[in-house]
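A single protein chain has been omitted; all remaining protein chains appear in their positions.
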Amino acid sequence: MATRFGIVQFPGSCDEVDTLLACSRVGDAELLWHKDPDISGVDVVVLPGGFSYGDYLRVGAIVRFAPIMEAVAAHAADGGLVLGICNGFQVLTEAGLLPGALLPNQNLRFTCRQVDVSVVNADTPFTRECNEGDVLSIPAKHTTGRYFAPPEMLDEIESAGQVILRYAPGENFNGSVNDIAGVCNTERNVFGLMPHPEHAVDPLTGSADALKLFESLAAAPVTGGAA
Amino acid sequence: MPVTAQVLIRPKVGILDPQGQAVEEALPALGFEGVSNVHVGRLVELQVEDQSQLDAMCQKLLANPLIEDYEIVFEAGSGTEG
Amino acid sequence: MPVTAQVLIRPKVGILDPQGQAVEEALPALGFEGVSNVHVGRLVELQVEDQSQLDAMCQKLLANPLIEDYEIVFEAGSGTEG
Partner (left out) sequence: MTTAQAPHRALGLTDAEFDLICEKLGREPNATELAMFSLMWSEHCSYKHSKKLLGKLPVEGPHLLMGPGENAGAVRVGGGLAIAFKVESHNHPSAVEPFQGAATGVGGILRDIFAVGARPIAVLDSLRFGELDSARSRFLAARAVAGIGHYGNSIGVPTVGGEIYFEGPYEQNCLVNAMCLGLAREDRLIRSAAAGVGNHLVLFGASTGRDGIGGASVLASAELGEDDDSKRPTVQVGDPFEESKLVEASLELLEAELLASLQDLGAAGLTSASSEMASKGEVGLDIHVDRVPLREQDMEPFEIMVSESQERMLCVVEPERLEAVLAVCDKWDLHHAVIGEVTDTRHMRIYDGGELVGDIPVPALVDDCPMYDLAPAEPDGQIYPAPPRRLAEGLDAGETLLALLGSDNVASRRDYFEQYDCVVGSRTIKRPEQAEAAVLRLGANDGGTGRSPAGPPAGDAGPTIAVSIDGSGRRVAADPYRGTIGVVLECAANLACVGAEPLGLTNCLNFGNPEKPHIAWQLERSVSGMADALRALGVPVVGGNVSLYNQSGDGPIYPTPVVGMVGSLPDPTVVAGNTFNAEKMAVALMGPFEPSLAAGELAKLRGEELPTRLPDLDLSLHAEALRLLRDAVRDGTVRVARDVSEGGLATTLAECCLGGVGAKIDVAPLVERLARDTDPGANADAAAPAATLTEQALFGEGPGGFVIAGERDALLELSSRARRVGFLAIGVTGGDTLQINGFNDGDSSSEVATAAGAAGILKEISTAVSTIQRIHAGALAERASS
């Protein structure tokens, strides 16, 4: 049975249809409405990029109180897979589902740039179709993408192998600590990254390198999910 | 003696403040009732040698006088009122 | 009686604050010397019915304790209006 992706549409989401298209290349995909907490039947929840709730106050801060977020947290607690892209990553850190926080880019600007990221850990449901050391060309586009974790937390994340993607040398334009581009939780079922894999699934639009990430998810055994 | 100052910058009355609105609407969802008139602005804290320059700094850089009001506050005990 | 409160939110000490740096670097070019230790944070102003809720609001929504410190002020300090 095909993996079922549910992409949450918040008011202010921007990349939800792009994400839907990327996911439907490898499985079944549908949009989920932020006001509807019923996510049953969904194997992988994806929080897409954008400016949910206008990103007002602090990126990702307000969205974590959307009605659907409780269901997403429950899904994660059950071992279900959750992927947060850009704004979705910010939301997951604000919601405490991922460690750390995202701060304004060092250059203080929105920056849209194709970046190379390397796969640090290929032993996760999100990267199982990759090899360690693979370099993927993916666009990044954000104003608030500087990954930060206090030193102790950072040590834990690093030693637990939670860093999944790092910017290749020279590519870390936002100033993320340890060049971190994407991290997962200790259970490895929740993953957030700043670059946009959904925009790297077709050579016609620039690169298909990130298809592997979606293929990994499609290949991952379904371990949990909200009943 | 450098003085520590706070500059409070807020949207001018009548200027659209979508951030304040967003926060005001989010709070009840979190169970916080009875909150109103929420406005989100900026806080700039700095140390200045010459506090008489602060007003000009606000006008020229720290605030946008067209859409923002500002208020300069000196930290208690760290200087005289400007 | 609703109370007017200010919440001052500032980047935690030790975390790179590029906004503050940018301001600090821009000032001399405008002819303002002797400014140091600039930090840029957020100001949230609101009216609350129940001021005992304020701390929880900060913890839950207004600030992110991992990267920000907050301070709740009930009275605006002495200052000059711009």
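Here are a few things to note about the model shown:
Going by the order they are written in, the chains are A, B and C; count residues from 1 in each one.
Simple rule for what comes next: a residue touches a chain if its C-beta (ideal position, glycine included) is under 8 Å from a C-beta of that chain, and two chains touch if they have at least 3 such contacts.
All values derive from a computational prediction rather than experimental measurement.
Listed by label, the shown chains that the missing chain touches in the whole complex are A, B.
Of the residues in chain A, those that touch the hidden partner chain are 11-15, 17-18, 20-21, 24-25, 29-31, 49-51, 53-56, 109-113, 139, 141, 196, 198-199, 202, 204-206.
Listed for chain B, the residues touching the missing chain in the whole complex are 12-16, 18, 22, 64, 66-67.
The definition used in the following text is that only the chains that are shown with their structure count from here on.
With each centre defined as the average position of its C-alpha atoms, the distance from chain B to chain C rounds to 8 Å.
Each chain gets one centre point, the mean of its Cα atoms, and the points for chain A and chain B are 34 Å apart. Touching two or more other chains at once are residues 42, 44, 61-62 of chain C. The residues of chain A that reach two or more other chains are 57, 62, 65, listed in rising order. Of all residues in chain A, those touching chain B in their complex are 53-54, 56-57, 62, 65.
Every residue of chain C that touches chain B in the complex is listed here, in rising order: 2, 4, 6, 8-10, 20, 23-24, 26-27, 30, 32-50, 53, 56-57, 60-62, 76-82. Per the touch definition, chain A reaches chain C in the complex via residues 57-58, 61-62, 65, 94, 100-101, 103-108, 146, 148-150, 175.
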